[in-house]
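In this view, the complex is presented without one of its protein chains, the others remaining in place.
Moving on, here comes subunit A:
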Amino acid sequence: MSEIPTRAVRELTIRVLRCNPAEPEQTPEWQDFRLEEAEAMTLFVALSLLREEQDASLSFDFVCRAGICGSCGMLINGRPGLACRTLTRDLPDTITLAPLPGFELIADLSVNTGKWMRGMSERLETWVHDAGLADHNLAQVEAPMDPALAREIYELERCIECGCCIAACGTAQMRENFVGAVGLNQVARFRLDPRDTREDADYYELVGDEDGVFGCMTLLGCEDLCPKDLPLAAQIAFLRRKMARA
């Protein structure tokens, strides 16, 4: 009697770029970890096992484990993605992990996307602008918004600022002042919002230059690698047409 063949369990090699700027005497180097693959294993699970069982000093970020917080963005075999949403079964036996380029390195796979995002947010003033906001009565019921418009705004609001679009963007890698898809998406989002009283001429002052929408070279890395599948190419083209006329 022949037995029903069961699938052999794969042994994964996880190659991590180790670097800790807090210890300058240590040179950056690749370190290989070996790990038995488990059913439905995500990279987040794999990294947690490595830290628990093999090397407690391995640094990487995570919070939500569900693709909502945007903390676990990293280069997976060279391309940006979220560790918690990447299944090891979709990857080859050797998996290379490196920190997202373009952000301040904290250690190993952990980068300070928050600092970058805050800078972008302050520069593009990504909050509702309204002259009467200080006198606004917060107890008052908000004016209703058209559901179709609310859905449209929500679609862009889904951005989790994980930084994958910046790591996927050749322009952002070459020119560090470029606001990237995340910034342009934010501008498109507030432009839609009826509560924001800014006009296209105001937005032009924020993104109407080579660091903004006219710096984009349409390499479409953002569109193709956004973990949340945001319509970034359509938003940037739309903003470019509006700003060309603003």
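Observations on the model:
In this section, a residue touches a chain if its C-beta (ideal position, glycine included) is under 8 Å from a C-beta of that chain, and two chains touch if they have at least 3 such contacts; residues count from 1.
Quick note on the criterion: contacts and distances are computed from a predicted model.
According to its UniProt record, the chain left out of view corresponds to "Fumarate reductase cytochrome b subunit" among "Lipid-transfer protein", "Ribosomal protein L16", "Fumarate reductase cytochrome b subunit" or "Peptide/nickel transport system permease protein". Among A:43, A:58, A:75 or A:159, only A:75 touches the chain left out of the display. Within the complete assembly, A:217 is the residue of A:9, A:145 or A:217 that touches the hidden chain.
Contact residues of subunit A toward the unshown chain are 75, 78-79, 101, 155, 168, 170, 173-175, 201, 204-205, 208-210, 212, 214, 217-221, 223-225, 231, 233-235, 237-238, 240-241, 243-244, 246.
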